[in-house]
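Here the complex is missing a single protein chain, while all its other protein chains stay put.
After this line comes chain A, so read on.
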């Protein structure tokens, strides 16, 4: 379990980092301004001024509100003129789209000094009395003129746009003199054809319509509406069916998207016609399962509209695509809205009002459920204690309320009333209603002890919303009141304390936990889908996962699913974990070699697309790279270069160059391999022995490790450097010596000249040769340094567990000598062994045999003939086994050559190896004999 706990911790840190990064970017004041006034993102305040406002409609010549001069601030953005009352944002507010401004004039100077008269397309005259320095007012005025000028091309959309607004049609139909000419009923929702849910008389639809008609005439409409307290009141009593769509899009701001992105909806559909995607498939499955009780969704007309809007959105925002519940919300929108209206409204809903609700990880939904629980705890502690005591899963129960905006929980007519307020006031509406539901049913809910009864009570409540709450009341007003009205009152009066700020505060509080849980889940899922890996522990794979995503920088909680790593990022990845990969190579030569080698790895590891590496590819690749089995490790490396089991002349040269590149840190003495480490240990041990003997310490005493020992570091390091360089040159020499002639070009008689030059085959470009795996193995195994490279050195230089953060490329270059002294145990063991062997010479052999390795001493390490060589990485039995294994593999890989030949071949080779004095010339002769 601790494994998963650590995963969780890691996931939390990763995600919180991501969040902090986002927060540090901050939300700009302009973005806040756009959110507050539901303007399209990207609008920015060009200028602002303190103003007093007066307005008058043409159609109501009477002194309608001429005496009221609300004070506040007016803001100019590239496409909008926004006024906000200084005392109460709701009492008077307008968001004028510049396209809706017909005329701006400078009014004759009054006591205020500077006044602008704005004439809108709704025939409302707005007077702006700018307060402030005259020069500033002049500037504001000229900037307004400039913005109007640059908005001119867009203003052309206006004529078309008014034809799509039912408000305009309503005025035209009733012959309001100032109305636009709108002869046709604007494209509207399915309700127009299939009827609206609910009883029109009961809903008082006609009276509501009349009130809106009056409001439109007096305060303007759509893009130039002045929102007064009456506006908010009319929204709260429930919108009339035919105006519902338009007011929704006006309140949520999607209307601005619609006018500024004319034709985009149609274009999305035509551009993606006949295209397939998972989202499109999922949408088709759910079309008949969306508000099926509404007649239009049993009819091709309704189904097709629903399909088109959902499909268009899935192409518009592929990150979200399609989430179940969107079908229900969209089906609801389409009853009152045209396709285009619904499309933009869905956009605004998913991207801005309830972001993350429908995302691939649904983080918004999960987060808001957590927020809801906190709000319950805060506002109804008794109920909350009861819920936790009985382990009732409140968030599970309330989740569909939020996700489907109550559309599946209560009768549609009531859900639409909630939506009316929701689009005006935002997501707090969902919380307020949810809290009110619990509050009203609190007394009953507190008696329940299980989820089932809890749900039953709420279900019963939802179906009874149309019933009178106090039918026997003597007060006729109370007797008329329905349970829904009560719900509304509790939600928007009692729970008006729930504000945007409060919700946001709770979201911030829980965000990390929720994101952490999600990323943990995503990670579990992805790791579980990886194939079984032999050389990597679960912790290793987990580290790789973290690093992969920290580099790919894809915010997994937002979009979910797997992603890919491109070559550049792969280089970063490898440079973080590999000692021989330099994040920033200083010279071009190294850079090119490094890139060539990495490119080779990258292309071999990519399984699908040769330009993208998946996490799975990466894990499989790394697993090969750190293969502990010597022979498998060699063949894995060979596989990077071979084609059809062979490597040609060019390939041999490339291999040798790449080996030189890989071993660069050792060639330069920056890192020490196992041989050097042992040599250093031995050197130190010798020194200590000398000192001990001089002092005359008894064998039984613990061996003190001095903090500073003076040994010839440079000499040992230079031996390593020499060893690596000689390994490289020996490799290329042997590779060409043992390389087989190309089968097709074996006609030696045709190549008499080449025959003579065979003693230096590498230099003859015309002799085609190739290297196969067995030969390559032989060549590698013939050199101790390269053998060690494949058995341990490469593996030891790859640090998969390097912390993802605070990576320090210098960590491995710390002084090995100090490290050895600081640890001291190994050295102490050696010293003890030396002292023991000095005291009891006869025991040396048995002592040695107990050591893991007793590989014969090597010439590189001087005067160590009578000393044990603790090459912990090399096991003699292991290499014996390897040889047998190699023979087997060779026989399998190369069925032409006989088994006996192979073993002879190898035995001979083995002889060469063990005899270090053997000249390469002799080895050559042996093998040529054999061939």
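We adopt the following convention: a contact is a pair of C-beta atoms (placed from the backbone, for glycine too) under 8 Å apart; a residue touches a chain by one contact, two chains touch by 3 or more; residues count from 1.
Note that contacts and distances are computed from a predicted model.
Chemist: What is the missing chain called in its UniProt entry, if the choices are "DNA replication complex GINS protein PSF2", "Vacuolar protein sorting-associated protein 21", "Alkylglycerone-phosphate synthase" or "DNA polymerase delta subunit 3"?
Modeler: "Vacuolar protein sorting-associated protein 21"
Chemist: Given that one chain is not shown, which residue among A:328, A:578, A:662 or A:778 touches it?
Modeler: Missing-chain contact among the listed residues: A:328.
Chemist: Just name the one of A:289, A:447 or A:493 that touches the chain not displayed here.
Modeler: Within the whole complex, the residue contacting the unshown chain is A:289.
Chemist: Where the complex has a chain not shown, which of A:30, A:299, A:377 or A:451 is the residue touching it?
Modeler: Within the whole complex, the residue contacting the unshown chain is A:451.
Chemist: Out of A:399, A:574, A:615 or A:642, which touches the unshown chain?
Modeler: In the complete complex, the chain left out is touched by residue A:399.
Chemist: So one chain is hidden, and I want to know which residue out of A:225, A:371, A:518 or A:688 touches that hidden chain in the complete assembly.
Modeler: Of these options, the touching residue for the absent chain is A:518.
Chemist: For chain A, which residues touch the unseen chain?
Modeler: Touching the chain left out of view, chain A contributes residues 3-4, 282, 285-286, 288-289, 292, 323-325, 327-328, 359-363, 365-366, 369, 391, 393, 395-397, 399-400, 403-404, 408, 450-452, 455, 517-518, 521-522, 524-525, 528-529, 538, 560.
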